[in-house]
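Up next, chain A:
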Amino acid sequence: MNTPAYNFAYLDEQTKRMIRRAILKAIAIPGYQVPFASREMPMPYGWGTGGVQVTATILGPNDVLNVIAQGSDDTTNAISIRKFFAKTAGVETTTSTAEATVIQTRHRIPELPLHAGQVLVYQVPIPEPLRFLEPREIETRRMHALAEYGLMHVKLYEDIARFGHISTSYAYPVKVNARYVMDPSPTPKFDNPKMDNCAALQLFGAGREKRIYAVPPYTSVVSLDFEDHPFSPYRFEAPCALCGAEDTYLDEIVTDDRGGRMFVCSDTDYCEGRQAEGHRGSQSAAPQKEAPRG
Partner candidate 1 sequence: MPAMIEITNAEKTFTMHLQGGVKLPVVRDVSFDVSAGECVALAGPSGAGKSSILKMIFGNYRCDDGRIGIRHEGKWLDLVKAEPCRILGVRRSTIGYVSQFLRAVPRVATIDVVAEPLIATGLARETARGKAAQLLQRLNISERLWRLPPSTFSGGEQQRVNIARGFISDHPILLLDEPTASLDAANRKIVVDLIAEKKRAGVAIVAIVHDDEVRRAIADRIVDVTSFAAAA
Partner candidate 2 sequence: MAEMKSVADNDRPLLIAEDLAKNYGRLTACCDVSFTLYPGEVLAVVGESGSGKSTLLQLLSAQLVPTSGRVNYRMRDGVLRDLASLGEAEQRFLFRTDWGYVHQDPAQGLRMAVSAGANVGERLMAVGWNHYGRIRHTATSWLERVEIDTARIDDTPRTYSGGMRQRLQIARNLVTEPRLVFMDEPTGGLDVSVQARLLDLVRTLVAELGLAAIVVTHDLAVARLLSHRVMVMKAGRVIETGLTDQVLDDPREPYTQLLVSSILPP
(Lines give C-alpha, C1' and ligand atoms only; values in the text may rest on other atoms or scores of the structure.)
Protein backbone atom coordinates (compact mmCIF):
# COMPACT_ATOMS: atom_id res chain seq x y z
CA MET A 1 0.00 0.00 0.00
CA ASN A 2 1.21 3.43 -0.77
CA THR A 3 1.11 5.41 2.43
CA PRO A 4 1.61 9.11 1.93
CA ALA A 5 4.88 10.48 3.23
CA TYR A 6 4.28 13.08 5.94
CA ASN A 7 6.61 15.76 7.01
CA PHE A 8 7.87 15.25 10.55
CA ALA A 9 4.83 15.64 12.85
CA TYR A 10 2.52 16.23 9.89
CA LEU A 11 2.83 20.01 9.56
CA ASP A 12 5.13 21.54 6.93
CA GLU A 13 8.10 23.53 8.14
CA GLN A 14 6.73 26.93 7.13
CA THR A 15 3.60 26.31 9.14
CA LYS A 16 5.71 25.27 12.11
CA ARG A 17 7.69 28.49 11.86
CA MET A 18 4.49 30.51 11.81
CA ILE A 19 3.20 28.70 14.86
CA ARG A 20 6.53 28.97 16.64
CA ARG A 21 6.46 32.71 16.16
CA ALA A 22 3.00 32.78 17.70
CA ILE A 23 4.22 30.65 20.60
CA LEU A 24 7.21 32.91 21.24
CA LYS A 25 4.95 35.91 21.25
CA ALA A 26 2.60 34.13 23.64
CA ILE A 27 5.42 33.29 26.01
CA ALA A 28 6.62 36.89 25.89
CA ILE A 29 3.16 38.13 26.88
CA PRO A 30 1.86 35.62 29.42
CA GLY A 31 -1.89 35.06 29.16
CA TYR A 32 -2.33 37.14 26.00
CA GLN A 33 -4.23 35.42 23.18
CA VAL A 34 -2.12 35.43 20.03
CA PRO A 35 -4.01 34.88 16.78
CA PHE A 36 -2.49 32.31 14.42
CA ALA A 37 -3.36 30.80 11.08
CA SER A 38 -4.82 27.53 12.26
CA ARG A 39 -4.38 24.77 9.68
CA GLU A 40 -6.75 22.10 8.53
CA MET A 41 -5.93 18.97 10.52
CA PRO A 42 -6.98 15.37 9.94
CA MET A 43 -9.43 15.48 12.79
CA PRO A 44 -12.51 17.68 13.16
CA TYR A 45 -12.76 20.80 15.30
CA GLY A 46 -13.55 19.88 18.86
CA TRP A 47 -11.03 17.02 18.87
CA GLY A 48 -8.02 19.01 19.94
CA THR A 49 -6.75 20.44 16.66
CA GLY A 50 -5.26 23.45 18.47
CA GLY A 51 -3.37 21.30 20.93
CA VAL A 52 -2.22 19.00 18.12
CA GLN A 53 -0.85 21.92 16.11
CA VAL A 54 1.10 23.23 19.11
CA THR A 55 2.47 19.77 19.90
CA ALA A 56 3.37 19.17 16.25
CA THR A 57 5.24 22.45 16.19
CA ILE A 58 7.36 21.90 19.28
CA LEU A 59 8.02 18.18 18.92
CA GLY A 60 11.56 17.05 18.16
CA PRO A 61 12.79 13.54 17.33
CA ASN A 62 14.10 13.02 20.86
CA ASP A 63 10.94 14.05 22.66
CA VAL A 64 8.82 11.63 24.63
CA LEU A 65 5.13 12.33 24.19
CA ASN A 66 2.16 11.60 26.43
CA VAL A 67 -1.44 12.42 25.61
CA ILE A 68 -4.18 12.40 28.23
CA ALA A 69 -7.88 13.16 27.99
CA GLN A 70 -9.88 13.93 31.11
CA GLY A 71 -6.89 12.63 33.06
CA SER A 72 -6.97 9.25 31.45
CA ASP A 73 -4.50 8.04 28.86
CA ASP A 74 -6.66 5.28 27.43
CA THR A 75 -9.60 7.17 26.06
CA THR A 76 -10.30 7.19 22.34
CA ASN A 77 -9.09 10.75 21.98
CA ALA A 78 -5.86 10.20 23.86
CA ILE A 79 -5.05 6.97 22.08
CA SER A 80 -5.77 8.28 18.61
CA ILE A 81 -3.68 11.42 19.05
CA ARG A 82 -0.80 9.43 20.51
CA LYS A 83 -0.96 7.12 17.50
CA PHE A 84 -1.13 10.10 15.16
CA PHE A 85 2.17 11.42 16.46
CA ALA A 86 3.74 8.00 16.61
CA LYS A 87 2.95 7.62 12.93
CA THR A 88 3.81 11.10 11.67
CA ALA A 89 6.74 11.85 13.95
CA GLY A 90 7.96 8.51 15.08
CA VAL A 91 8.61 9.85 18.56
CA GLU A 92 8.61 7.70 21.63
CA THR A 93 5.28 7.76 23.41
CA THR A 94 4.49 6.98 27.03
CA THR A 95 1.65 6.89 29.49
CA SER A 96 3.89 8.00 32.32
CA THR A 97 3.70 11.66 33.22
CA ALA A 98 7.12 11.64 34.82
CA GLU A 99 8.83 10.26 31.73
CA ALA A 100 7.20 12.53 29.15
CA THR A 101 8.85 15.69 27.85
CA VAL A 102 5.68 16.91 26.12
CA ILE A 103 2.23 16.18 27.56
CA GLN A 104 -0.83 17.09 25.55
CA THR A 105 -3.89 17.24 27.74
CA ARG A 106 -7.59 17.60 27.29
CA HIS A 107 -9.13 19.36 30.25
CA ARG A 108 -6.97 18.12 33.13
CA ILE A 109 -3.62 18.77 34.71
CA PRO A 110 -1.65 15.71 35.89
CA GLU A 111 -1.52 15.18 39.65
CA LEU A 112 2.21 14.58 39.70
CA PRO A 113 3.99 17.93 39.87
CA LEU A 114 5.69 18.72 36.59
CA HIS A 115 9.38 19.48 36.41
CA ALA A 116 11.54 21.91 34.50
CA GLY A 117 12.00 20.94 30.89
CA GLN A 118 8.50 19.57 30.46
CA VAL A 119 5.85 21.23 28.32
CA LEU A 120 2.14 20.89 29.02
CA VAL A 121 -0.01 21.54 25.95
CA TYR A 122 -3.68 22.26 26.66
CA GLN A 123 -6.58 21.78 24.24
CA VAL A 124 -8.81 24.86 24.38
CA PRO A 125 -12.36 25.19 22.97
CA ILE A 126 -13.17 28.88 23.67
CA PRO A 127 -10.10 30.93 24.56
CA GLU A 128 -11.89 34.14 25.48
CA PRO A 129 -12.89 34.22 29.17
CA LEU A 130 -15.17 37.21 28.62
CA ARG A 131 -16.97 35.74 25.62
CA PHE A 132 -20.19 34.78 27.37
CA LEU A 133 -20.57 38.18 28.95
CA GLU A 134 -19.48 40.29 26.00
CA PRO A 135 -20.14 38.73 22.61
CA ARG A 136 -18.32 41.41 20.59
CA GLU A 137 -14.73 40.50 19.74
CA ILE A 138 -13.83 44.17 19.25
CA GLU A 139 -14.97 44.95 22.74
CA THR A 140 -13.22 42.02 24.44
CA ARG A 141 -9.95 42.83 22.70
CA ARG A 142 -10.23 46.39 23.96
CA MET A 143 -10.96 45.19 27.46
CA HIS A 144 -7.85 43.03 27.48
CA ALA A 145 -5.75 45.82 26.00
CA LEU A 146 -6.90 48.29 28.63
CA ALA A 147 -7.02 45.69 31.43
CA GLU A 148 -10.71 46.49 31.98
CA TYR A 149 -11.78 43.37 33.83
CA GLY A 150 -14.68 44.66 35.89
CA LEU A 151 -17.00 42.52 33.82
CA MET A 152 -15.26 39.36 34.92
CA HIS A 153 -16.04 40.21 38.51
CA VAL A 154 -19.63 40.90 37.48
CA LYS A 155 -19.88 37.26 36.47
CA LEU A 156 -18.54 36.13 39.86
CA TYR A 157 -20.88 38.59 41.63
CA GLU A 158 -23.84 37.14 39.76
CA ASP A 159 -22.86 33.65 40.86
CA ILE A 160 -22.75 34.63 44.49
CA ALA A 161 -26.01 36.56 44.23
CA ARG A 162 -27.73 33.62 42.60
CA PHE A 163 -26.16 30.61 44.31
CA GLY A 164 -24.52 31.97 47.41
CA HIS A 165 -21.09 31.02 46.16
CA ILE A 166 -19.03 31.24 43.00
CA SER A 167 -20.50 28.37 41.06
CA THR A 168 -17.99 28.20 38.25
CA SER A 169 -16.47 24.76 38.63
CA TYR A 170 -14.38 24.48 35.49
CA ALA A 171 -12.73 26.95 33.14
CA TYR A 172 -12.38 29.16 36.19
CA PRO A 173 -10.81 32.46 35.10
CA VAL A 174 -7.33 33.35 36.29
CA LYS A 175 -5.09 36.38 36.20
CA VAL A 176 -1.70 35.63 34.70
CA ASN A 177 1.44 37.52 35.68
CA ALA A 178 -0.86 40.11 37.31
CA ARG A 179 -1.89 41.38 33.90
CA TYR A 180 -4.06 39.30 31.57
CA VAL A 181 -7.16 37.41 32.53
CA MET A 182 -7.11 34.00 30.94
CA ASP A 183 -9.36 31.01 30.50
CA PRO A 184 -7.35 27.98 31.67
CA SER A 185 -9.39 25.73 29.32
CA PRO A 186 -12.17 23.55 30.78
CA THR A 187 -9.95 22.07 33.47
CA PRO A 188 -11.71 21.73 36.81
CA LYS A 189 -11.06 24.62 39.16
CA PHE A 190 -9.47 21.97 41.36
CA ASP A 191 -6.50 22.14 39.02
CA ASN A 192 -6.05 25.92 39.03
CA PRO A 193 -3.51 26.03 41.87
CA LYS A 194 -1.23 23.69 39.88
CA MET A 195 -0.82 26.35 37.21
CA ASP A 196 0.67 28.83 39.63
CA ASN A 197 4.46 28.98 39.69
CA CYS A 198 4.68 25.76 37.71
CA ALA A 199 8.12 24.52 36.73
CA ALA A 200 6.93 23.42 33.31
CA LEU A 201 6.02 25.56 30.30
CA GLN A 202 2.26 25.68 29.72
CA LEU A 203 0.99 26.23 26.17
CA PHE A 204 -2.64 26.57 25.13
CA GLY A 205 -3.94 25.97 21.61
CA ALA A 206 -7.43 26.69 20.28
CA GLY A 207 -7.74 25.36 16.72
CA ARG A 208 -11.22 26.48 15.74
CA GLU A 209 -10.86 29.89 17.38
CA LYS A 210 -7.29 30.23 16.04
CA ARG A 211 -5.59 31.45 19.22
CA ILE A 212 -2.48 30.43 21.11
CA TYR A 213 -1.54 31.59 24.59
CA ALA A 214 1.06 30.62 27.12
CA VAL A 215 2.16 30.67 30.75
CA PRO A 216 5.97 30.60 31.06
CA PRO A 217 7.52 28.60 33.90
CA TYR A 218 7.37 30.12 37.39
CA THR A 219 4.70 32.64 36.44
CA SER A 220 2.01 33.73 38.87
CA VAL A 221 -1.45 32.45 38.07
CA VAL A 222 -4.13 33.66 40.47
CA SER A 223 -7.76 32.59 40.40
CA LEU A 224 -10.18 35.54 40.46
CA ASP A 225 -12.28 35.91 43.55
CA PHE A 226 -13.63 38.35 46.11
CA GLU A 227 -11.96 39.16 49.41
CA ASP A 228 -14.95 37.80 51.30
CA HIS A 229 -15.48 34.88 48.93
CA PRO A 230 -11.98 33.59 48.35
CA PHE A 231 -11.16 30.93 45.78
CA SER A 232 -11.33 27.45 47.24
CA PRO A 233 -10.65 24.30 45.26
CA TYR A 234 -13.27 21.61 45.43
CA ARG A 235 -12.79 19.13 48.23
CA PHE A 236 -13.86 15.54 47.73
CA GLU A 237 -15.49 13.70 50.56
CA ALA A 238 -13.72 10.39 50.30
CA PRO A 239 -10.35 9.16 49.05
CA CYS A 240 -9.76 7.27 45.81
CA ALA A 241 -11.33 3.82 45.97
CA LEU A 242 -8.33 2.22 44.28
CA CYS A 243 -5.25 3.89 45.69
CA GLY A 244 -6.52 5.79 48.72
CA ALA A 245 -5.21 9.20 47.58
CA GLU A 246 -6.94 12.03 49.40
CA ASP A 247 -5.78 15.02 47.41
CA THR A 248 -6.52 14.12 43.80
CA TYR A 249 -9.38 14.91 41.46
CA LEU A 250 -11.79 11.96 41.39
CA ASP A 251 -13.97 10.56 38.64
CA GLU A 252 -17.29 8.96 39.45
CA ILE A 253 -17.67 5.49 37.95
CA VAL A 254 -20.98 3.70 37.76
CA THR A 255 -20.36 0.08 38.62
CA ASP A 256 -23.73 -1.55 38.19
CA ASP A 257 -27.30 -0.82 37.29
CA ARG A 258 -28.43 -0.67 40.89
CA GLY A 259 -26.89 2.72 41.64
CA GLY A 260 -23.52 1.41 42.68
CA ARG A 261 -20.71 3.79 42.06
CA MET A 262 -17.13 4.38 43.04
CA PHE A 263 -14.79 7.36 42.99
CA VAL A 264 -11.34 6.87 41.53
CA CYS A 265 -8.48 9.14 40.56
CA SER A 266 -9.10 10.84 37.24
CA ASP A 267 -5.35 10.75 36.55
CA THR A 268 -4.88 7.09 35.67
CA ASP A 269 -1.11 7.23 35.52
CA TYR A 270 -0.90 8.71 39.00
CA CYS A 271 -3.31 6.19 40.43
CA GLU A 272 -1.42 3.27 38.94
CA GLY A 273 1.80 4.70 40.23
CA ARG A 274 0.46 4.86 43.77
CA GLN A 275 -0.90 1.36 43.58
CA ALA A 276 2.46 0.12 42.34
CA GLU A 277 3.94 1.68 45.48
CA GLY A 278 1.57 -0.34 47.60
CA HIS A 279 -1.19 2.18 48.36
CA ARG A 280 -4.62 0.63 48.47
CA GLY A 281 -8.09 2.03 48.53
CA SER A 282 -11.37 0.58 49.82
CA GLN A 283 -12.21 -1.17 46.59
CA SER A 284 -8.87 -2.24 45.33
CA ALA A 285 -8.91 -5.42 43.34
CA ALA A 286 -6.07 -7.95 43.46
CA PRO A 287 -2.62 -6.54 42.59
CA GLN A 288 -3.42 -6.90 38.85
CA LYS A 289 -5.51 -3.80 38.43
CA GLU A 290 -7.18 -2.48 35.29
CA ALA A 291 -10.47 -1.51 36.94
CA PRO A 292 -13.25 -0.84 34.44
CA ARG A 293 -13.33 2.63 33.03
CA GLY A 294 -16.44 4.60 32.22
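A quick word on the picks: all candidates are chains of the complex that A comes from, given by their letters.
Assume a contact is a pair of C-beta atoms (placed from the backbone, for glycine too) under 8 Å apart; a residue touches a chain by one contact, two chains touch by 3 or more; residues count from 1.
Worth saying up front: this structure is predicted, and the values here are computed from it rather than measured.
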In-complex contact of chain A, chosen from 1 or 2: 2
Candidate 2-touching residues of chain A, taken from the complex the two chains share: 133, 142, 146, 148-151, 153-154, 157-158, 160-162, 226-229
